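All protein chains but one are shown at their positions in the complex.
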């Protein structure tokens, strides 16, 4: 009998600190599998955000740098410009990337910075206990939108891939989900493509992964996947928004 | 004989401090004419940026607030939320709005903040003596791109209207120019529309005005207009990128 | 009003609303989140503005805008977020705008930790941004004070046209204590603000809110005028609480969370026959120098206790100016010192006996 | 090498390159623009990185990244830009990363002015961000020192693994003086950095650069270790220049631009028969206390002169600790004091005669 | 024959594997509580396992190894 | 008859009005230098002015008033 | 000092913070000084929750209880973490339906309360905490009975009047053990 599925090498043998059923864990694994398959662990440097995944520097086996909230793309830029032959990725939540880090994200894309961004959109600030994120859905109840997000007051959720697709420096902007086996496999492909584009020096690549936050959504793990399907995917359509190497949605 | 053209009331009788031929002055006048025509000076509050137009608080007759570099949209948000019946506009350069102020700009649009942004794109940091702006053109020589902007190194210029047009909260995103009489008149119409949309509470409106910087471009006033036509307009096509009230390019 | 149990963060929020604050701009950060959440719940019901900004920088600049419009405006954050606000705070000071800024301190530097700390004292009292300016800084030590001082903060911000900080910490923000909420202010703009950029309504010259002065002479003149105001504040606004200081040989100096621990330690020391006392600064700027001055003659030594590596101790030393020894005891990183540790320091200073 | 005339900003840039700096991340601001422009011109020619960031915040975080990768990295700005960098600087300190940060100070607060100032002293020495930490701070007073100190800054940043600031000002940045550029460092990474996050190349465990420690005990331990290092630095790295202090009755204390003015004033005072001298701190942190200590016995008074409303004077007072009077004279807003003004203060302190 | 091996010390009892298994052979332990306080997932009928790895693909805690 | 009136104290001699005038009746003063050190624009033949205001529309310093 | 230091610890979801709030309010109703301090931040995500309550006749210094007079432990990690910190002579209440270990200290009073099972058996799901509180009242008399009833009125919102009865029932079960 052969092992057909096991923990990737690029994940250290350290248990995740995420809540039960939180899909951050799946996404971590996909990144690690990609690193394994591309054989790049030794020259990969990851950048951890501020958010629930802040301590992913304890999980990934490659070298890691923890960045200030929202500034991961700038830190990654420093790392990449310093040693261009390294593979540099950031792993960021929606608060980190799409709120406080908006300028850093947009300008990494503007510069066509040759880095890979794994963007985990769970429509909420997970780590701080469930406040509205710029990606929180219309009418979504959060700690800071106790009566539901009122779009006429707090605005409509931001669609990051669509926005970044307008920039020339963006090589890949794709949105995926991890709500079922097939989508997880697609997500993996997208992440791998993003890393490959970096190896090929094509510029800035971002994969937006729709993810769950059972704890702050107040749902169990399975219900959370359903909520993601029912609410997030309609607002955030999956697909390729920009791909310098292929077809774009 | 009747006066068919004169200084608008909403401009104080204070000489501009701009360089000879700098089109900041034209744009000031257009904003002031709009204020006059809409009769809103008494309840308009303008926000001055950091940039060559920083001292426009000395020029506009309405109440004015000088904002930190890039933060004019946030300051305007505070002003508008405080007194929603006031008309609030920002006047910002390309360094101010599209570099350091990227997050504030994007999120004012995301929120559909009911303010008007007059965005003066002169493809350079004027005030600080001519450094590369995010909008500087490919191969443009500036103080910090002495060998010309190398897009493979510093990225491609950012097209702000195109980017903001992807956001639901944007009511109007239009690019105009002031390089000739007709374009100045079009610019005026766009600015007036942007203010009108605010009065009609339609959300975030931005008018990007292509402008000159004779001093830092190293050209005279007339040559600068030509340079704008020859270089900027091809990269930054004039037009309406989003208009909730009408046709979009 | 009967006392209710409230978390410090929530009590502060409610008190701010009662003080007429109708404009709150925030960005989530532990351990101040309940403050924003409370505002998010309450403001819509009373026609106030709660807006979650895209960042701390945006939040402080929204405060700048709302304050420029003449409204009582507030923001809150914790240590890293305050660093990000520092440019904006310097602008608010340089534009002579009132504003209330809450720092629910946590351990630093960098991302640090989220447990209570007092390591932002220097930042609060000397350099919340660049240039010559000061904030008024209030340091509550109970949930009740979280409410009382916020009202004072708004009043003084308006009175002196300057930013005022409430320097709290994770312990005070998270704990519940009984609290009595004082009576409310009727309006969100209790005093006339003829300088406000609220639209001139064609009835006065335009108002300008600004901090740019390209002529050094003009800038200096303005800064000096501001420092004259600061002198008035130094004279009028010093606040401190004294506990058993009258006959004290050894005087502890501590504010906020650490002052509570010191009070317990002082009590125990007294039981051991050591004449210990406590000065608890309530204003950190202006520093309550006159309270310290009173006791320099009779005190044998001062002991400054902080949840930091030693910051306020500079101010104690500057007051005492070599006339008596000044010792320091601190914990950092989010650790609240235990009364026994402080007691030990007291014993050390007194040779173990009275 | 022959002396050449160079602007302070440009000389500093060239010296940084000679010190092995190949990674510069900046954002334009007056009066430091020439520094970035020089880098923009030179770096591409020598295979170095000049990158104009989208903001000061991005720039400091790019520095964090490049430094994390093991490279000598630098950024420069002026006062408001330094405020924006303060969160990042606190992270760099909290992550034990080397970095060199240049502040070409201008008048504040807020947008302030663009003329020279020394009003960011407190920010530089006590609170460039939140939490318990320090930068090393060097204060050049000539264009030559702009170059010499930047080399030292890089060396000490690497040696102590901490951020180092060059606290300059608009006058030093803009002026030209003859300068001799010292010999160059061969490499951009002169010392081994086994901690760097440069890719483990499958030959060592992964490196982590981080400032988060959720357990307060762990955070405290780390901070305390850092403060032990600071104690070493305080012992080893104090630098100051003395001028006619040996027999001085009145000792001026001034750094950077204002020290030059003081030197002239001291000369004039000596001609009038007043025994004046000057201590010019070169390190502002660690503060050169031992240089002051030496003279407390014989000096009759100290006079601290700053281009601010009085910031370094706190440190002078803390050193002197009441043993002698300490006076202050300052100009702010971008004004460089004239030697005569300082002379007047000297005269006042000495009663006008020797 | 295939095998899904669940590392009970890592499992957080979220049930995503249970839902994902096309053969419906996984359950959360009705009685056991692991050291973290969770009811770990268990294979009730190993023989039915196809080794499709659906369970493992959905497991957020990388607690499952699959052999085939 | 129309009239373009140039406020010489405000004019910075940029020449944009000169280029904009369809009747080509504007020039920069060949001799005069105003207090700011600029050669102000002048109308050389007022009678030809149509009052089209092109000059004023292009003037960045709002130095021109047009009557018609 | 007559300060009573109480430490309540368990998993998230067991109502630990509410238990603390009840104890605190009870102290307040007795007109005493009280403080309540939760553990906070991501550590809660690890699954543990704990909370310090101080009740005193004097102003309370640190609200953080390091050496409790009373420890209520509702899961094993909590018991193991805090048992050695209990002051000699202190009281420990262990939910023995969840924790099957015994306490080996001799200098403290330990009560094993099968609160979770009792709650389940009595149709009071989620009210193990109140059973513990009832027992705590009985064994420590940390407040008056009346105060506890008043605390209940403060802590349970009026619109959840049905909960009130269930809570009372749970408290009673605990106080009669």
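As written, the chains take the letters A, B, C, D, E, F and G, and residue 1 is the first residue of each chain.
Simple rule for what comes next: a contact is a pair of C-beta atoms (placed from the backbone, for glycine too) under 8 Å apart; a residue touches a chain by one contact, two chains touch by 3 or more.
Not measured: the values here are computed from a predicted model.
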{"item": "Given D:174, D:283 or D:308, the one touching the chain that is not displayed", "value": "D:174"}
{"item": "Interface residues of chain D (partner: the chain not displayed)", "value": "3-5, 30-31, 114-115, 170-171, 174-178, 257, 260-265, 267-268, 336, 338-339"}
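Definition applied: only the chains that are shown with their structure count from here on.
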{"item": "Minimum number of chain-to-chain touching steps separating chain A from chain D", "value": "1"}
{"item": "Euclidean distance of C-alpha centroids - chain A vs chain B, Å", "value": "34"}
{"item": "Distance from the mean Cα position of chain F to that of chain E, given in whole angstrom", "value": "84"}
{"item": "Set of chain G residues in contact with two or more other chains", "value": "41-42"}
{"item": "Sequence positions of chain E contacting 2 or more other chains", "value": "none"}
